[in-house]
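Dropping a structure here in structure tokens format, bear with me for questions.
Removed: one protein chain of the complex. Kept in place: all other protein chains.
Labels for the chains are A and B, by order of writing; each one numbers its residues from 1.
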Amino acid sequence: MTGPYVPPLVDHHCHGVARSGLSAEAFESFLTESDAPAAPGTTFFDTQLGFAVRRWCPPLLGLEPHCPPDEYLRRRHELGPAEATRRLLGAAGIADYLVDTGLTGDLTTPAELAAASGAACHEIVRLEPLAERAADTAGDVPSFLDGLATAVTDAAAGAVGFKSVVGYRHGLDFAPARPEPAEVRSAAGRWLAGRAPGERLADPVLLRHLLWSAADTGLPLQLHTGFGDPDLRLHRCDPLLLTDFVKAVRPTGCTLVLLHGYPYHRNAGYLAAVFPHVYADVGLSLSHTGARAEAVLAETAELTPFGKLLFSTDAYGLPELYVVGAELFRRSLTRLLTGWVEEGAWPARDAERVAAMIAAGNARRVYGTPGESFA
Amino acid sequence: MTGPYVPPLVDHHCHGVARSGLSAEAFESFLTESDAPAAPGTTFFDTQLGFAVRRWCPPLLGLEPHCPPDEYLRRRHELGPAEATRRLLGAAGIADYLVDTGLTGDLTTPAELAAASGAACHEIVRLEPLAERAADTAGDVPSFLDGLATAVTDAAAGAVGFKSVVGYRHGLDFAPARPEPAEVRSAAGRWLAGRAPGERLADPVLLRHLLWSAADTGLPLQLHTGFGDPDLRLHRCDPLLLTDFVKAVRPTGCTLVLLHGYPYHRNAGYLAAVFPHVYADVGLSLSHTGARAEAVLAETAELTPFGKLLFSTDAYGLPELYVVGAELFRRSLTRLLTGWVEEGAWPARDAERVAAMIAAGNARRVYGTPGESFA
Partner (left out) sequence: MTGPYVPPLVDHHCHGVARSGLSAEAFESFLTESDAPAAPGTTFFDTQLGFAVRRWCPPLLGLEPHCPPDEYLRRRHELGPAEATRRLLGAAGIADYLVDTGLTGDLTTPAELAAASGAACHEIVRLEPLAERAADTAGDVPSFLDGLATAVTDAAAGAVGFKSVVGYRHGLDFAPARPEPAEVRSAAGRWLAGRAPGERLADPVLLRHLLWSAADTGLPLQLHTGFGDPDLRLHRCDPLLLTDFVKAVRPTGCTLVLLHGYPYHRNAGYLAAVFPHVYADVGLSLSHTGARAEAVLAETAELTPFGKLLFSTDAYGLPELYVVGAELFRRSLTRLLTGWVEEGAWPARDAERVAAMIAAGNARRVYGTPGESFA
């Protein structure tokens, strides 16, 4: 099977890599969206993601594919985190990273990620922390709202897009309309009055205010949809719950990028098909389904127009997750398109053209990269 | 691979063909359910449906499969709409069309479609326009309700079934019970009083009144479910939302045919499996998923009893959509059944029997065709 050429990838949604070495427990905790240790008698290595890591990563550290987890962790420890990261990222075949810098923890910055990988890095600014940081320093409602407005404007100047986790903080079933200024002021007053320092934003009016503030900047806005960690209620992260917001925000000209989507990835594809400003992503959906990634990508590619589908890894913490996300994507796309070409459903030249669009071209067009870059 | 013989098809749900020539923009607009031009940098030809049209149609106009869209449109223009339609419909392999005549626009009537295709045509009457036309001429509530009752009875005499788009106009989460006469009168009064001429019906009581009026005629009732254009909210078109209506209407003996269903086609299959009067359709779900149509058909055929599954194209405007709907269905069905026969899961003689049922026999039994026909 020689499939279509897939160019170096643009990973339009990922996070930083853990800076320091990880214990076996810490390593395993990055293989799951769970917030707890594996159930008695089980291990997170016994998942599609765990098997995918064991398939693709050991050879990059000089071991046999599918070697036992212990052997892999021993070798990784031996090399040290910097060298392991360098080897793994160097082999991922990713040319550009768009890094959501909104996660806490000892993670690499975009500049550090660029240095470790040799790739170009761009920033995606997460909205909710902008409000939380503004609240940490604001004395009153006007200074909070001013500070937040400035933070959004400043972020827009340096970043290539925004990201919202309103799906986690509230669910995607929020009121679709732009909140009135008085409503925002009143919500801000309530939130600031009751807020413990560092407390997360969960107020639905302020969450919506963030979305509309981002939409006004004209930058693309990424929205978490579908599965994630147990902080969210999955049935409230069905992207279809965004339908009325999608319609309401359309006149601003803001581009919406629906992340992950699984198991509602077909629903995300529908929105991308019928609304010109909506795009769909593969994200977590491929990494966590491993040997099934081709099937999940195929479902995503049913309704999503080929100019609307984007690649990402959503990798976080482990450099292994970039490798796995990229390998699963390349392999799934190649197998899928090759199959369609072989059965006569797709012409070979269009398969190659579409592969390049999904791998990189669509993201470059949507985010306008290369732009502000740390490379 | 020689699969089961698939007989000429009964397309139990389609619309008319555009009578006049189409600009490139107009042609492209029929390749999507979107109500807007394609996003900047994209085209609706870059979709599964677009690729399917390019695969199956150029050879019928004397071109290579997958020739560029421009070349295809040039050739189509050269032949003129009548000749292109004649060639395309003549090759679709469809023996009977059941035509929903409720769409506006410069579309062929069933009689014209029969003339252009050489197939038998039967009419499916859309319910909502009956109410809208009755309202256009009625002076008061009693004359509106009388006019509507007469329109339903008259339609039942000439048509082989009814269709409702309550999914678009309200969502499938309507109150399941038959509305009381007083409730209907009062809703009619409110609607007539506030209605601009030509305004669409969206009143939930009157929409339900239409459904129950149709159920009383004993004709099969088609219901739009699943995806469509952005007029609908997809999560309110899950056929499962009809469960209580399905139960309530069961004593009337009315047959319900759930159209499309995607991405809820498995849910439609469940309803067809547990309720004797419910049937499921493939419709849009195959045309718009193109190279993935076999997978979608396979999912539909999980729970749907084989005597309950119906073929349709939901084609509208472009004769290409009849060709693509029919080719994708025949190919998907043949591949699926052949695979099951080859692995020993299905016996060959039953595969052939089931193919004939889904292709034509089930629809003939459900709609009682041949009956009133324009052929």
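Going forward, contacts are C-beta pairs under 8 Å (C-beta built on N, C-alpha and C of every residue); 3 or more make two chains touch, one makes a residue touch a chain.
No experiment lies behind these values; they were computed from the predicted model shown.
J.: For the full complex, which residue in B:A39, B:C57, B:L258 or B:L303 touches the chain that was left out?
T.: Looking across B:A39, B:C57, B:L258 or B:L303, the contact with the absent chain belongs to B:L303.
J.: Just name the one of A:H288, A:K308 or A:R330 that touches the chain not displayed here.
T.: Going through A:H288, A:K308 or A:R330 one by one, A:H288 is the residue touching the chain not shown.
J.: Could you tell me which of A:F44, A:F162 or A:F329 touches the chain that is not displayed?
T.: A:F44
J.: Touching the absent chain in the whole complex: find that residue among A:A188, A:V296, A:L310 or A:A326.
T.: Touches the omitted chain: A:V296.
J.: For the chain that got dropped from the picture, name the residues of chain B it touches.
T.: Against the missing chain, chain B presents residues 238, 240-241, 243-244, 247, 266-267, 270, 273-277, 298-299, 301-303, 305-308, 340, 343-347, 350, 354, 357, 365.
J.: In the whole complex, what residues of chain A lie against the chain that is missing from view?
T.: Its contact residues with the unshown chain are 32-44, 46-48, 51-52, 54-55, 65-66, 227, 229-230, 233-235, 262-263, 288-292, 295-296.
As a convention for this text, only the chains that are shown with their structure count from here on.
J.: Turning chain A onto chain B with a C-alpha fit: angle in degrees, nearest 5?
T.: In degrees, rounded to 5: 120.
J.: So, what's the distance in Å between the C-alpha centres of chain B and chain A?
T.: Roughly 37 Å, centre to centre.
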